[in-house]
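Removed: one protein chain of the complex. Kept in place: all other protein chains.
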Amino acid sequence: MSTDLLDRTVAEIAEEMAQRTDRGEVANYIPELARVDPQGFGLVVIDADGHVAAGGDADLPFSIQSISKVFTLTLALGKAGDRVWRRVGREPSGTAFNSIVQLERERGIPRNPFINAGAIAVTDLILSGHQPREALGEILRFMQFLAADSAITIDEAVAASEQRTGFRNAALANYMKSFGVLDNPVDYTLGVYFHHCAIAMSCRQLAMAGRFLAHNGRNPSTGHNVVSAQRARRINALMLTCGHYDGSGEFAYRVGLPGKSGVGGGVLAVAPGKASIAVWSPGLDASGNSHLGRIALEALTKRLGWSIFGV
Amino acid sequence: MSTDLLDRTVAEIAEEMAQRTDRGEVANYIPELARVDPQGFGLVVIDADGHVAAGGDADLPFSIQSISKVFTLTLALGKAGDRVWRRVGREPSGTAFNSIVQLERERGIPRNPFINAGAIAVTDLILSGHQPREALGEILRFMQFLAADSAITIDEAVAASEQRTGFRNAALANYMKSFGVLDNPVDYTLGVYFHHCAIAMSCRQLAMAGRFLAHNGRNPSTGHNVVSAQRARRINALMLTCGHYDGSGEFAYRVGLPGKSGVGGGVLAVAPGKASIAVWSPGLDASGNSHLGRIALEALTKRLGWSIFGV
Amino acid sequence: MSTDLLDRTVAEIAEEMAQRTDRGEVANYIPELARVDPQGFGLVVIDADGHVAAGGDADLPFSIQSISKVFTLTLALGKAGDRVWRRVGREPSGTAFNSIVQLERERGIPRNPFINAGAIAVTDLILSGHQPREALGEILRFMQFLAADSAITIDEAVAASEQRTGFRNAALANYMKSFGVLDNPVDYTLGVYFHHCAIAMSCRQLAMAGRFLAHNGRNPSTGHNVVSAQRARRINALMLTCGHYDGSGEFAYRVGLPGKSGVGGGVLAVAPGKASIAVWSPGLDASGNSHLGRIALEALTKRLGWSIFGV
Partner (left out) sequence: MSTDLLDRTVAEIAEEMAQRTDRGEVANYIPELARVDPQGFGLVVIDADGHVAAGGDADLPFSIQSISKVFTLTLALGKAGDRVWRRVGREPSGTAFNSIVQLERERGIPRNPFINAGAIAVTDLILSGHQPREALGEILRFMQFLAADSAITIDEAVAASEQRTGFRNAALANYMKSFGVLDNPVDYTLGVYFHHCAIAMSCRQLAMAGRFLAHNGRNPSTGHNVVSAQRARRINALMLTCGHYDGSGEFAYRVGLPGKSGVGGGVLAVAPGKASIAVWSPGLDASGNSHLGRIALEALTKRLGWSIFGV
């Protein structure tokens, strides 16, 4: 594909999105997220050659929230390998992102690593035997390494706010703890979880960080092998089936790419062999996924023929 | 890819599968399925050029069961377009194939067209305004057309047995009827449903019938356009997220292809742009999907690099 | 207690109820129930000496609906004894009267004989080895015997209407059948069930029929022993904990008597050792129980000091 076509497509979509008036609802459960401008929109695509096509607020940092779950899963798989799957499943949940019902039915084992309970269980695995501060440092350094940008930080106000109001997550964590699924003190695990969700990144940084997933586990520019090709495929498969909570089927149906969304309005999507994509728009749809983010990705895959479900 | 490599790979896998002693459990809820030989295994791959690589019992007909749901969905979309989505969703179910719990929570609307309730709702849409015999004839002729083989028939003994014992499906149908989701008499809809599940096909016939899904909605040999490219992609997406009941995440994780399984032990899988694949082995795993079928497909995609989640 | 006080109290309450404007909503899922006059109200109390205090429409027949479940349980216990409890539990359901969710969790065993599924399972037990017509005749004769009134009949129009539209009950029955909880053909069992729910009785007849429950299993006027004293107590206990669907706790809290309601607006209540009580008013509350029926019974037990929870 010519970089020209890519640049033009990204620019067009950014423009179209800027003009839309349907923007979804900005998450309002903490003030730090609620006051983000609903007009914001950013889109960055980095192709196999490292060419960056950027549109809109490509360099504005936003709270990556649940998108961090892709990276904590990657880290945990690196540390614990298939032991990860003893405490978290690999099936879509069929329920909302913060549902506790499924945990009761399945004795504290979350269905997948991308719903809140599953990500908390994964965080607990990263934490094992360390202080929260150390585990958090490791996660942050991993993000900086992947994005090749040491300026990435945690938004402490967001983390503090989540910690103050995150009763639902505390319920999930205590519930899993009651089944022996968590090893560390609940407060430690939740502390790390709330903080890695509060990492702030721009679309540019996020797309950069996701490149290894698009290219068989390897960043094609630096040549760094982050994970094996098989593991990259498997993380992509999990993103496809579970990456958008109870809107995962819809995302696969409309966009046709593995992707992971966050309530901050960001989405990381992967076109295997072709590109790493980050989009951001803070208004959410009913399933808690970025409204314009999904629409922009649907337009992108359609125009570029990037769906993994056809050629 | 050389047809040579494809032939060799299929032959190797067929041989490996023949030697395995772990074969799962043959479905035993009706005698007609229970008496199938657990040693059976067939694999057929048809590539974009129409080359057929066949291994094992490639021409032995088996009961396609839920695989028929892919084709009834295709038919229903052709007749009713997006009206299909008023009565059935597009999300993974998070529960077993015959669960009724979700129907209560969501007022009779099945989560997707590939769980039993969803397929019954789709069948009801095909039936609308016709006699069961006519609707069934239409479905059968569609299968014969797709497989280019007028010898395909319905196994009446299987259909009769299902009808005699299908109380769970009758519960699902009556439940949906109570919410107004079905238009036709419950007995009519169930009759058509039980019969299209009882269609008997060989791996060769099934792989042939699935070719349009691998090639943007068009059979590349005959040039027949079955559905639009977009619709083919979307059906593939649904197969990926929902095609293996509560083992869909696992299938995506291990195999990395859209696929639909049936309790008769068959699986139809699609490698977009590359091939249509049918595999059969009657022993099932705990999720009700073909045990060796999944293992064979995992080996195939790994050796040929066909996963849609990496290149 | 003087019969005078009883007569006066019943008359007062009937008058108070006639004047209330809050009357609930008449059941409207079948036309035969929907066209009942919402102004209707009847109350009959028969004390230990057989004195009858009657108010309002005491002799107007109404559809007893689920109140029949008390009597079919009594019959089934007489025929099968504790075998009844192999197919139905004795716990409150915690869900609506026609919920199917619980059946999935508990493998087809209904929680108690007074929710629809449980009553269908009990009906199936009465039916065992007989034609529907015979079983129904037996139930009807039992009601006539208890009420000492051979004029009691089944409202065939109601039964036919229920049969035509009872898809939810058909779902429950088929679901239980799939777990082997029902012995007879589903249509047979449902036929008997719909018909015994369609028995029409007046408050006078109903209060008469319930006398054995108030007096240790024995009708004190005729001296007929219907059940043992222990069995009468136990049926009363089941009515107290399960007799008002998901409003059973509320009924116990406010009225303080064992009671069983029906969607026709009737309630049979039992003041052990004191009286058998029938009330009818067709408007229902949110839990599907007679709105004024409950209010009238609350007033009655308060004024007469009849709650079983205090003296």
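Chains here go by letter, A, B and C, matching the order in which they are written, and residues are numbered from 1 within each.
Simple rule for what comes next: a residue touches a chain if its C-beta (ideal position, glycine included) is under 8 Å from a C-beta of that chain, and two chains touch if they have at least 3 such contacts.
None of these values were measured; they are calculated from a predicted model.
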Interface partners of the hidden chain - shown chains only, full complex considered: A, C
Touching the absent chain when the full complex is considered, from C:T165, C:T222 or C:S307: C:S307
Chain not shown: contacting residue from C:L103, C:L238 or C:A269: C:L238
Touch residues of subunit C, complete complex, unshown partner: 89-95, 102, 111-112, 216, 229-230, 232-234, 236-238, 240-242, 246-250, 252-253, 256, 258, 272-273, 302, 307-311
Touching residues on subunit A - with respect to the absent chain: 99-101, 103-105, 167-168, 170-175, 177-178, 186
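The rule we apply is simple: only the chains that are shown with their structure count from here on.
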Arrangement of touching chains [line / ring / star / complete / other]: line
Chain whose mean Cα position lies farthest from subunit C: A
Subunit A-subunit B separation of Cα centroids, rounded to whole Å: 32
Rounded Å distance between subunit B and subunit C, as computed from the means of their C-alpha atoms: 48
Centre-of-Cα separation between subunit C and subunit A, whole angstrom: 55
Residues of subunit A whose C-beta touches two or more other chains: none
